[in-house]
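Have a look at the structure below, then the notes.
Only a single protein chain was left out; the remaining protein chains are all shown in position.
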Amino acid sequence: MAEKMELNEIEVWDGNYAASQALRQAQVDVVSAYPITPSTPIVENYGAYVANGYVDGEFVMVESEHAAMSGCIGAAAAGGRVATATSSQGFMLMIEVLYQASGMRLPIVLTVVNRAIASPLNVRGDHGDMYAGRDSGWVQIDAFNAQEAYDLTLCAFKIGEDMDVRLPVMVHQDGFVTSHTAQNVKPLSDDDAYNFVGKYQPYEEMLDFTKAVTYGAQTEEDWHYEHKAKQHKALMDSRDVIDRVFAEYKELTGREYNRVEKYFMDDAEVAIVALGSAVETARYAAEELRAEGIKAGVVAPRCFRPFAFDGIREALENVKAVSTLDRSCPMGAMGTLFNEVSAALYTTEKRPLVSNYIYGLGGRDFSVAEAKRIFKEQKAHADAGHITTPIQQFSGLRGPKLGFFETKRGN
Amino acid sequence: MAITSIKNLKEFSTANERFEGAHLLCPGCAHSMIVRELMNATDDNLVLASATGCLEVCTAVYPYTSWDTSWIHIGFENSATAVSGAEAMYKARKRKGTLKDPDAPVKFVAFGGDGATYDIGFQWLSGAVERGHDFTYICLDNENYANTGGQRSSSTPIGANTSTAQAGRVSYGKKQKKKDMVAIMAANGAKYSAQLAPNKWKIMAKGFQKALETEGPCFINTVSACTTEWKFNPKDTIHITDLATDTLMFPVYEIIDGHELNILYRPKNIIPVEEYLAAQGRYKHLFKPENKHVIERIQKDIDAKWEYLQRREEARV
Partner (left out) sequence: MSRGVLATEKRGMRELGAEEFVGWDEVTQGTILPSFEKDVDAAHVRPEERPYSDFNSYTATVASWRVIKPVYNRDICIDCQNCWVWCPDTSIVSRDKQMLGIDYDHCKGCGVCVEVCPTNPKSLLMFGESEETEEALAKWPEKKKKAK
């Protein structure tokens, strides 16, 4: 029987430690994992829990991240709660298997500590890995600080294991800025956390021997399309379950989470759309600018997948100028948030001005001052009635200004 | 472990089949013979995994499955890891008391072709064996990437014609030696590492039973004669396998705990390898005068390996 931990009402945890505590409290049956910066401490902390009797389940230290997710799939199909953690190169190595996990509709929780993708090699935080997995069929939720890393990891189990969902779930957090920054975290007690997540309910498990099941069948041209469409629908429909789980969590803890987070948006004229720790930076900037008379607001599509096409549209349709911040270099196109937000706003009457900033790559700091500068640029667009700069720009880049494409909308 | 009696074939035949027909494997495919021998060797519950390859592609195409036990296919590299995860889950759930039938015996078996085992899934297999999971890995070795049309793998022997290491005007086919997975797995920590052949059904069934009964990771390389890529008439699968074992191209032996080597089959008459090569289209180019030296090389390698096996068996190391 696993030992329980007595936790303080307020703990001082970094994002990694917070995530690992959530994994421990969820009483995961199998963690199959491999270390990689900056997510390594999640795996190490978990190893410490195992070594000291706080974990009843199995901890399988595999030989690569691809094997980590493969082991998770085998374990999940065998009918129990499964989780792991990774970043960057490990995430890239795992990508083949991510698609396999979701295609097989297996609830698995993956805590991703977002880090840049090589080459060149970089261990710091950016969203290259998050974006690389966007079509993998997983529910994907983003935590902006350590408290959220803890809360959302617990929620992830409940969402993924719901019988109306049965999909794997990623919880993202920024490498180093969140994962290695100690902050105040209010945890639940072991009992409250586990009771919230609930007991694992198996579905078509391989260890029910009188009900032989085949996992991973091949589908050719007569069947593949229907299966993928069904999976897509399940991911789309998971929105209702995510909302319900967030509502339940709010009732338990008082902390509110939304698939689309809105800060100062009621009367906002200019907005920043971002993910990760930059959301908090933008919030500071917006608050300061409000004092100067600029109606700035921040929108964060916290639930990155399924993407809240409607929620984003609703949050931004009355804004005059929107800047989407992408912490990953799109290489030859506009950034992912720019594309997804623009697509949603294209179906509105007013069609706000949308521009794109690439920022913070490889751990480059994103300051409040820079966020304010971006807001002011939005104000200039709004006042002119059109985008007055290149549509895509690079924020905080040394060297000559880099920008791409001009708007065709004049005054 | 509940084993089927293999005293003789009549006893063995009383097993209840758990591998169904109307799969898509080629007529005469040895994969199926091997899988049936495994599944009939025990009446324990089985949790099986297959790597992408002939076996997987032919036995689980939606909406059909030929498996009467739980079975999972993830991808090409990772059948050993799939089973690692399932075995870990079994241990966890047994400890926590959440299994439906906690006393029901179960064995974990992963299958992979030589492509999956020797090449793309090598790391995954090595990791699973090193971690000591209680499972058996069976390589269905047809010495090429058969499912995709016969490309070379590191199991392809010297001189074989494959679609990538082709025999042509300036080449005699594969130039590299076949990797010795039995030795590698023994060194990797497999509690039992063996090479078995389906024509020697009793030795194979016994070896399977031994592996299933052994606690810990076991590796078995099985000779799987491939009518399509080795290029012989489907009816001759067992005949070709007889030549394989009697020429000692495929010696049948086991290594217990990494050091105790036992030869399990000693041909009454060792047949020259030329007879084995002559029976398969994939080697026919070796009979051109300019390639005769390859046949000599193959015979030399076989003789050396047989000598080595006998010496090691004698030395008990």
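Per-chain numbering from 1; labels A and B assigned in written order.
Here is the rule we use: a residue touches a chain if its C-beta (ideal position, glycine included) is under 8 Å from a C-beta of that chain, and two chains touch if they have at least 3 such contacts.
Nothing here was measured: the structure is a model prediction, and the numbers come from that model.
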item	value
Hidden partner chain, touching residue among B:Cys29, B:Met181 or B:Ile302	B:Cys29
Chain not shown: contacting residue from A:Thr84, A:Asn114, A:Asn145 or A:Thr214	A:Thr214
Per the touch definition above, residue among B:Ser50, B:Thr69 or B:Thr117 touching the missing chain	B:Thr69
Touching residues on chain B - with respect to the absent chain	2, 9-14, 16-25, 27-33, 36-37, 42-45, 59-60, 62-69, 198, 201, 233-239
On chain A, residues whose C-beta touches the chain left out of the figure	103-106, 166, 204, 209-217, 219, 222-223, 225-227, 229-231, 233-234
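We take it that only the chains that are shown with their structure count from here on.
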item	value
Cα-centroid distance, chain A relative to chain B, in whole angstrom	43
Partner chain A, residues of chain B touching it in the complex	45, 47, 49, 56-57, 60-65, 67-75, 77-78, 81-93, 95-96, 98-101, 104, 106, 123-124, 126-127, 130-131
Touching residues on chain A, where the partner in the complex is chain B	29-30, 32, 56-58, 60-64, 66-67, 70-80, 82, 96-97, 100, 104, 200, 206-210, 212-220, 223, 227
